[in-house]
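All protein chains but one are shown in place.
This part shows subunit A:
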Amino acid sequence: MSLICRKAFLLERCKPFLQPKRLKSKINVQKPKAPHHEKATFLAFTKPIFLNPNYEKRPIELCTKGEQLWKKDEDNPFQRIIAGELLRWFQSSRLVVFYHMNPMSSDDQFKAYALFQKQKMHFKNYGKETLRMALEGTPYESVLDFYISRNMIVFSPELEVKKLLKVSKKFPQLILLAAIFEGKFISKDELMEYSLIPNLQTAQAGLVQTLDRVGSNLIQNLNSQQNILVGQLQERAKQLEEK
């Protein structure tokens, strides 16, 4: 009867019998007890396992040898100033010549600098990073393609191509790549052509001659038969005189 009554009361509360557990052993915080076998097994079993992130990487990706070498400055204020100066050099000089520089001693470098200085030309050396800072976004951006190895630049306020070539001939380590002539990119061959022009008057005379050439050719063609006849008659007269 009582059982049925109890079962009828489905919401009967269970009063658990509580017995507090008193730990007898005192722990030593500095020298903790070694865990017993079962606990040690559990600890070993639950040790974290990490997959090696370098498992499928090639040795070249893992190599950290050159990292320090290629570390770049985030922002170098001094470099920014120099880059600004460089851009002003580009804008103010009429002739800018680009050289590839093979290894040369500082003595030779200084000699080149001195010789250029005598012609009032400025022999300068800049790094690619500085050049990139100065010329990115400007019309001079294609100059960055020259900068693979060591390079030198000569800025000239005057268009003295012959004198420049004369100086650079003395230094075989400086290999001329290209130039900017009055704001226009020109190749090495074009620069050589420009050097052959002596001065403005001669160039003008040459232009006039080219323009005249058509007319003079026509006159020549028209008079050619008469000239030949005249020549032959003169020869014949000479022959008769000799007789």
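Assume a residue touches a chain if its C-beta (ideal position, glycine included) is under 8 Å from a C-beta of that chain, and two chains touch if they have at least 3 such contacts; residues count from 1.
As a working rule, contacts and distances are computed from a predicted model.
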Choosing from "CTU1 protein", "Protein transport protein SEC23", "Large ribosomal subunit protein uL16m" or "Cell cycle control protein", the absent chain's UniProt record names it "Large ribosomal subunit protein uL16m"
Missing-chain contact, candidates A:Arg13, A:Lys47 or A:Lys243, resolves to A:Lys47
Where subunit A meets the left-out chain, the residues are 23, 26-27, 29-30, 32, 36, 38-39, 42-43, 45-51, 69, 73, 76, 78-79, 82, 127, 129-130, 149-150
